[in-house]
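The complex is shown incomplete by one protein chain, all other protein chains being positioned as in the whole.
A, B and C label the chains in the order they appear, each numbered from 1.
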Amino acid sequence: MDSARKMLTVLITTCLCAAVALCLVFVMTKDDIELKQRLKFVRAIKAVLPVEYLSKEVDIINYPLCKEDCKVCNIIYIVKEKSKVVALATEVTVKGYGGRVSVIVGVGEDNKITGLKVVQHSETPGLGANIIKDVFQRQFAGRDETIKLKKDGGNIDHVTGASVSSRAVVKCAKEGLGFIIKNRSIVNYNSG
Amino acid sequence: MHVAPFNIMTLFNEFFKGIVKENPTFRLVLGICPTLAVTTSLDNGLGMGVATTFVLVFSNMFISIVRNIVPKKVRIPIFIVIISTFVTTVELIMAAYVPDIHEALGIFIPLIVVNCIIMGRAEAFASKAQVLPAVADGLGMGIGFTMAVSIISGVREIIGSGTILGYEIMFSGYSPAVIMILPPGAFITMGLILCFFKYMGNLLGRKV
Amino acid sequence: MEKANLLAIFIAVMITNNVILSQFLGLCAYFGVSDSLRSAFSMGITVTFVIVIASAVSWFLDYYLLIPYHMEFLKTIVFILVIATLVQLIEMFIAKNIPLLQRMLGIYLPLVTTNCAVLGITLVNSNEGFNFIESLVNGLGAGLGYMLAICLMAGIRGRLMFAKVPRAMQGMPINFLIGAMMALAFFGFQGFLIK
Partner (left out) sequence: MWTVLVGTLILCGCGIVAGVTLVGAARVFAVKTDERVETIEALLPGANCGGCGNPSCYNYAVKLVSGEVEPNRCVLSKQESLQAIGDILGIKVEAALRRAASVCCLGGMVAAKQYEYAGMPSCRVAVLYTLGDRQCQWSCLGFGDCSKMCKFDAIYNKGRSIPFIDADKCTGCGACAAVCPKDLIKILPVGFPYVVCSTKERGKAVSKECPIGCIHCLKCVKGCPEGAIKEIGGIIKIEYSKCIQCYKCVEECPRKILKVLSTVRQEEGATA
């Protein structure tokens, strides 16, 4: 049974070395990874605010809402500039053409969309994937709940050859807007 | 275990054979999953190539070091642990310093573990060679793979989106052939490039 | 709702986002083992079998070990270790108890360890946050999708014998081009949504 013992010893030693090495790398890179993720998040939030905030410092407060309230989104981000609430934002995920489409929607004090950014999607490259283009996303600023594609009798131009993907983004915008309007009072009340 | 003696020349040979003669992608047709999946643009392709080269060099090195103490029966689990350690290291480093490429490559970074090139080189070469030739082999194979992936992704990016590394290079009015950056385009590009190499091989072979 | 969701996952991974033709997982074996319909079928069965079991085991590890201790970065190494062990275990088990299966699948089992489809699907399960049943359904769908693609490929390659293929195209190049045609065909299934 010597061979079995040797097998085990070698295997466990390898695992041990691997684990220690990996954990060290993890600890070393952890802060950087978190920083990069935070930066990305802040960039995404800033992208949904009016243009003048791009260079300004903003505070982002997470306001989690209970899951039962809404199936698609459950955190509202309160964006403040010098303790004045600029906008509320939330992430909405719906089904697109090739998979899920995740969108961050920003809503101003006047209950209109301040901006929108597609943060994750798996739409067809070259067609549906064009929903990430600014030309498309910029159309959403200043819209209210009546938002619709031109094709469906509204005012948003859809991305050429990808009405399903465009419709998914519009749906996100609508749901996010509705969600924020519905919960605005709670958020305002609790966060003072 | 018999280990062939080596000198500088053999080291060079080990290094260069991976680039042309035994190019892992075009000659041995190994590791085609990442070759096809992440080559939608040149920067993704390069990122994948560099990551794979890193893993290949270090896994070859360590496997060559431990080759004599590993019992035959647990060889594969141990190789896999060694390889995946380096893969995870690469994954963490990429997430920390090049998050965009990390995100674009997605699931295919962890999948370097099961890339046939790495397991294949570990089994076929590193587990039988001394450390230096193993590293040279890993480096050569890695560079060969990187070159192949860059060629494929370059072709796909130019035709499929009319850009190279994100810069527009095609004439104005060029409407990109989207199919090339979709899954079928990957197969088409790979098939035609392989065909080209085979044709050239036939031509050269006839002359000799 | 629940059932429709499961069906959506199943159809997506089997047809619309076929593991081989649109996600590019497990291509080595796809080209390597598709020279005859019989071996393609055996390979498909083996992959399906291993993916389903690996999905189940890795789900437990992920849910009860890695997530509670925030050790998600060890996912790759743990999953591949599980798969390698599992494959060897299955190999030994069927060699002892089901010799018939051993004769059919024996030579394909070692190929499955380094098949990206298996590791890929377990990673997808974990990244998408699938629950246990969803993971199983995803695994099963992926396996069947794999089988579908590889059997179709083997069927076409069988026909290829009668065709006049230019010399430079023979072997791998023509296989890739067949793959391209099949990927195009499967691409047509996209947008096949279940709401």
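Keep this in mind: a contact is a pair of C-beta atoms (placed from the backbone, for glycine too) under 8 Å apart; a residue touches a chain by one contact, two chains touch by 3 or more.
Bear in mind that the values here come from a model prediction, so they are computed numbers and not experimental data.
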| item | value |
| --- | --- |
| Interface partners of the hidden chain - shown chains only, full complex considered | A, B, C |
| Hidden partner chain, touching residue among A:16, A:39, A:75 or A:186 | A:16 |
| Touch criterion as defined above, residue of B:24, B:49 or B:77 at the omitted chain | B:77 |
| Option touching the unshown chain, where C:95, C:156 or C:184 are the choices | C:95 |
| Contact footprint on chain C, counting only the chain that is left out | 61, 65-66, 69-71, 74, 77-78, 81-82, 84-85, 88-89, 92-93, 95-97, 161-164 |
| Residues of chain B in contact with the chain not shown | 73-74, 77, 81 |
| Residues belonging to chain A that touch the chain removed from view | 4, 7-8, 11-12, 14-16, 18-20, 22-24, 26-27, 30 |
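Simple rule for what comes next: only the chains that are shown with their structure count from here on.
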| item | value |
| --- | --- |
| Graph class of chain-chain contacts, one of line, ring, star, complete, other | complete |
| Whole-Å gap between the CA centroids of chain A and chain C | 31 |
| Per-residue overlap in chain B, given as positions that touch at least 2 other chains | 77, 81, 84-85, 88, 92, 182 |
| Multi-partner residues of chain A (at least 2 other chains) | 18, 22, 26, 124 |
| Residues of chain B that touch chain A when the two form their complex | 40, 66, 69-71, 73-74, 77-78, 81-82, 84-85, 88-89, 92-93, 95-97, 99, 160-161, 176, 178, 181-182 |
| Complex contact set, residues of chain A against chain B | 3, 6-7, 10-11, 14-15, 18, 21-22, 25-26, 29, 32-33, 36-37, 40, 124-127 |
| Of chain B, residues touching chain C in the complex | 29-34, 36-37, 76-77, 80-81, 84-85, 87-88, 91-92, 107, 110-111, 113-116, 119, 179, 182-188, 190-192, 194-196, 198-199, 202 |
